[in-house]
Structures are given as structure tokens and as C-alpha cells.
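The other protein chains are all here in position, but one chain of the complex has been omitted.
For chain A:
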Amino acid sequence: MTTRQFGAPVKRKEDPRLVTGNGRYVDDLGHDAWEAAFVRSPHAHARIVDIDVDGAVDVDGVIAVFTHEDLDGPAGDRLPLLIPHPSIEAGRTGYALAKDEVNHVGEAIVMVVARDRYIAEDAAQRIVVTYEFLTPVVGIATSRDGSDLVHDDAPGNVAAHLLQEVGNVEPAMAAAPHTLTLDLEIERSACMPMEGKGVHAHWDSDEQRMRIHSSTQTSTGVRAAVAAKLELPLAQVECIAPDVGGGFGVKIMHPWPEEVLVPWAARRLDHDVKWTEDRREHFTSSAHERGQLQKVTVGFDDDGRLLALDVKFWHDNGAYLPYGVIVPIITATQLLGPYKPQNYRVEFWSMYTNTVLVTPYRGAGRPQGCYAMERTMDAIAAELGIDRAEVRSRNFIQPEEMPYDQGLLFQDGRPLKYDSGDFPASLAKLKALVGWDDFAAYKKEAEAQGRKVGLGIGCYVEGTGVGPYEGGHVHVETSGRVNVATGLTTQGQGHQTILAQIVADELGVSIDDVHVTTGDTRRMPYAVGTFASRGAVMSGNAVALAARAVRAKALRIAADALEVSEDDLQIEDGTISVKGAPNASIALSTVAVMSNPLRYAFDESAKAATQFAGAFDPDKPPVADDDEPGLEGKDFYSPTQATFANGMHAAIVETDPVTAEIRILRYCVIHDCGTVVNPMIVEGQVHGGVAQGIGGALYERMVYDESGQLLNASFMDFLMPYASEVPHIETDHLETPSPLNPLGIKGAGEAGTIPVTAVIASAIEDAEGFPIRSMPISPTELWDLRRQHAHAGASPTSQTSTTEESA
């Protein structure tokens, strides 16, 4: 009897390799490759007047020095705007190597290729670039002011502007008994995977083939980009994402300049070339996210029920817009969370600044949206003196209202329609887990001891598993080994394990026999990539469908050989047998031999298969018209819309009455990601997500000075949480299967991160008794806020309210 793998905490298949030093990350490859280093702009905004490379070319060991002038054909054109959208008014992208001007510190200007990285960096230091300075535009407020421009042809520094409205906000707001306005701010952070980016290119001049290894979240995307930029036939380019040391979004952007330049140089020099990003490069030339200014106006009734919600926000997209407006669109739509706003208007401006570009980081605009909505919920509760959980509960979409159409267009251009979810049940679980109703007594007791404690809450809904598709390929070898391939890539999510669990169950084989390959265009040339918590939803369902096709074929062949009906057969542990007659059986490996009319007896399975070789019909071809040789199957999963996972978090914090130090005492998570393939892995995703959220709420920010210098571009100064900063995380979960896909999966990758900033703000506000409107928050900032509120007599600073009486 094969034990069901789906839903079990199966240990990860990838781990023995990774813990013993047998992982293969990009920089573990190409020991003999020449290495690239870059001269990057030290200025945020400048014209390039001259580049003098003379000092570099003479350095012993330098192979080549390239500037923009050297880039021939499309490689010298602007990099693509990946995801166009009608809201984009001025979509500007950069060049692989800067042409004429630079728009942020860290932008690549010169590429040096040398025998090794040490020499390449020596040489890069000898290159002299002459600049004519332009005024840097740093910060959203400066950008919005518009007196200085990042790009001359992007008036007002506006890259994109979008307005969506459901219902009719103005009359509803005017008629609302209560209104509040909140001005909110959230700062930049970044993905910061432990492995930076990296590219290794191998040009085979005999076969005229390019093989790229990239630390990417989309190998199919990089492959297509390189083929286009190098004017190579797609068939002559292959891209593999090997082991990748974390992504969290930054590696879904593509092509990064280096993904074009390294293969370009490898072909030009006819030699392997690699580039491994160092940490400082990662800070100043890879992407950031999160920075927004928000203005929320909300109208509500005496019970705290929403009547109208009017949101305006300004999103900092950095120097260029290669990834389009995905992040602000997600903020605008996912802001609504589990609530019914009745009437909703959202307007955003995506703004250029002379800083590192902004592309999705785990959560991708959702943390900002959740922050806006949840700050608003707390403000309503405070205004009316109603329990914060109760206000939320009164605005929930109810389970019987599912599927629920919010009336907006989501990031995939399809309706924002929630497929399922039980928000009241989630809230009940959260309140039980954190002890919501007992907190008031605990707080009173703490206050009596001179301690300040606060309880915070945050709810979110997360559109996951967006299309358009992923594919699965399943192949049973004559040895019984099952090869599974899917095109999306892996950065630690355990795909090799969860996809093997799914296939093992579908096919009736041992998980030990299933071997999964991800992110290799040689094995699956059609794929989208890993983002939007879509791995398990998309590739999980794709490999399940492919495995079902293989199963059907295996049963057809076996039924024929055993002369029984397919309905009477079962597959267990890699053996097909007749139900109730276990002796009438045939191994799946034997069926694999039988599926191919060419049967050299290379192995035991082939020998075994000969006993089933019966008479054949001379009038029929060996492979039927509608059949193929081999026991393999391929299928694609393509959903009509995203699935919607959800969750609710609560935290108890303690703030030091003297030093304003902030400590998280408890952190509780309820999450619902549909059916769970591997609870151990989902739990790990939640832990990691919360830890990143805590970094973003309390420690991490990108400190730019007014000239556009990133002052904290190192792990010494950018405070990523260590174990000492991350609390023990308590979790409980709900499984509301998605009705949209065969396996009922919703996706869990980003869940942990989304509400954390909102939750911590809520908890600190509860502890301190004054509103928190800007995150992240440091002890110094909290200390300053305390002083301001002490001076101002504890009146809220950035919140205006009107009630029926005063209006």
C-alpha cells in the first residue's frame, strides 16, 4: 500500500544535498570562466561626458573593457518594458550599460572582463568617468513637487497614473455620518536574498549555442530576452536556474543588465564569462520596494461599517520602470482585504526618483495596501470606541457571499473575484490563539507594574497563483525512475519535494522514485516563473494533470497486456495490479518498455516486457496515429483567474517606557492557503515571511541622503533581523480549498509578510495611545513621537475627523 504523500510533512528531497555542500549555485559553476566587474555610477543623476578606460586595458589579466558604444544590435537598445499597461504615461527603461546619462547610484557604465574578479576590480578602479551633474530627485515628496525631473520627457516625474472606482464615492462620503482622513507613509526595504544575482554564460561556437546559468526566478524569460538581445534563434539559447539562494521577487525582474551583458561578452570573446554580484552591488543596482505615501479618506456609520473609501497614493518606482505598474496595481486592489468597502475609489501615481528601481518584493504592494486598510480600521475603532476586532468583523465579506467580486481589475487584468474563504472563522481562531478577550486584563496588570504593552491585529487577502500558465512533464523511464519537469524556478520553496509528493500520489509510485527538475528550459521550454505565491498552485496542478495523463496511458497499456478492463486496475508502489487479484500484475517500468515499440533488451525491465509481447495487427502501424512512443505525458494548467488566500495576524509588543525600545512578546498567525501539500513547508514559508515582515516593520529601510547616496548599503548598516530579533511564531491554520483548481491549492509564499507592518503599527499604537502613521518605526522615532504627543497634549497629529455633529 502506497502511503499518501499529499498533506504529509514529508522531509525535503533537496536537503541532504544542500546541507553537505553539494548544492550548485551560480558562483559554484564556471571555475575557469573569465569574470566581470562593473564600473557603476557614484552619482544619482548625471550626464556622462567622457569615459577613459586607458588605465584599465593595460592591467595584466584584463581581457576586455566594454562601454555602451561597444554594444552592437539590440544589446545596445533600451532594456524592455516587460509589462506594459494603459496607465503608463512615460515608461522609461535604462540601457544594459549607461548611455549618455545615469539615473541612480549603482547604474552600470563600464564592464570589465578579466582572468578573475580581483583583476577585474583592480582594472575597474582605474577607469575614469567624467560627469556633468544634474539635480537628483530623491524621495516621493520631492518627486511629486516636480520642479526637478528625473527624465526630461516624463513631466511631473509621473511614470503612471491610474484611477479605479467601484460604486459612487463622492455622494456616499458626503452622506456618511463619520469620516476620517489618514496620511500614511511606508519606507523602502528590499528582498535581500542571501545569494545576490549571478550569471554564467557558455558560448559553444561549434554549435553556435548559448547556455546561460542565472540566479533567476524565470529561466524562460531570461532565455527569450537573451535570444532577442543577441539576435540568436530561441532554439540556440538555453537557460537554467540552478540552486538559487533566495529570491523574494528581485530575481523575477529580467533581463537584468548583466543577464544581457554576460552572454553577450561570452559570445564576443568566445569564452565562458561569469559575474557574481557582491553585496554592495546588490544594494545599489538590484531592486528595492515598498516606498509609498498614502492618503486615505473613509466614511462609515455609527457601527463602524464602511460606506465609502477614497484612497490616493504615490508610489516610488525609482529611476526606471522595467516591471511596469504591477506593484501599485496590487496595492490598489489588494488593499481591500477581507472587507466590503461599499464604494471605493483608488487613484495612484507611480513616480520617478533618482534611486534604485522598484520591482516586486515578497508581498509585492500588498503590505502597503494592508497597512493602509488596517490603519484605517484601527482609526475607525478608535473614533467610535468599538473593539478593533469587532469593527473588522462587521465589514467582513461573509462565507456565503463567496465567490465575491470586488468589481476591480487585478494585476493579471482579470476581475478581482475572491474564490473562497471564511473570514469570521479565521478571526475566531486568531482571537482564541492570541487570547484577544483576555488582553485588556493583561494590559492593566502590566501597566500596574509600569510596563507598556499593546496588542495589534492585521487581516489580509492575497491573490495568489496568477496565470497565465505553467506546464508539467512526467516521464517514466524503463528503470521505473519518474522524471518530472516544470519550468518555474526554485529559490528554497521545496518544489522538488512538493511536486514529487503530488506526482507520487497521482501515479501510484514511491516518492523516492520521483525526481523533479525546475527552471531548466531544456526540460520545459514554456513557463512563466516563480512569483505571486504561484509555484504550488500552478506547477502543482500542472504536474498533477501530466501525471494523470501518464497514469491513463499506463492503465491502457496494462489493461491490454493483462486482458482486463482499465477500471479493474490499480497502481500502487509502481506496480499495476488487478483489484482483488494482486498476482495479476505488471510493473510500471515494464509498461514503460511496452509503451515503446523499439525494445532493445538493455535492462531487466525490457527483458520482462517481452513476455507480454503478444500478436500484433499487421494492418496497424507500431505507433497508432493518435499515440506517441514512451510512457510520458505533458499538460499545462491555465486558470481563468487568481486564487485568493487569506490570513490574520496578531502581535503583543512591549515598549520600554524610558528607552522606547520595541520588543515583540508574542506573534500569532492564522492562515488559509487552501489545501496544504506539505504542512512543514507551509509553516516554514510563514515563519520566513513573518521574519521579513518584522524586518520591514522595525529595522529595515533604505537610507538615501538628498544627493541620492544610499548611506546604509551594507549588512553592517541595513539591519536585517538576526535570530535575536525574530520572536517565536505561533501558527494555526484553516483549509478552505480553492474551487478553481483540481488540487484546491491557493499558495502560501508571501502570506507571512503581508500584514506584519500593519500588525506591529497597530500594537505599538495600542501600547502608546497615539496613532502610528509612518513605518518602519525605530526606538528613536518612537521616542520622538512620545515627546511630540506629550507637548501637543496627546492629540492625533496626522488624522482629521469629522462627525455628523461637526460637519
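In the analysis below, contacts are C-beta pairs under 8 Å (C-beta built on N, C-alpha and C of every residue); 3 or more make two chains touch, one makes a residue touch a chain; residues count from 1.
The rule we apply is simple: contacts and distances are computed from a predicted model.
A.B. asks: Choose one: "(2Fe-2S)-binding protein", "Inactive metalloprotease YmfF", "RNA polymerase subunit sigma-70" or "Sulphur transport domain-containing protein". The correct choice is the protein name in UniProt for the chain not shown.
C.D. replies: Per the UniProt record, that chain is "(2Fe-2S)-binding protein".
A.B. asks: Among A:R414, A:R481 or A:H687, choose the residue that contacts the chain missing from this document, as touch is defined above.
C.D. replies: Considering the complete complex, A:H687 is the one touching the chain left out.
A.B. asks: Of the listed residues A:G61, A:P155, A:P739 or A:G769, which contacts the missing chain in the full complex?
C.D. replies: A:G61
A.B. asks: Write down which of A:Q491, A:T590 or A:N741 is the residue touching the left-out chain.
C.D. replies: A:Q491
A.B. asks: Touching the hidden chain in the full complex, which residues of chain A are there? Just list them.
C.D. replies: 11-12, 14-25, 27-28, 31, 59-61, 118-119, 122, 125-126, 191-195, 243-246, 248, 278-279, 491-494, 680-681, 683-685, 687-692, 714-716, 720, 722-724, 726, 728-729, 752
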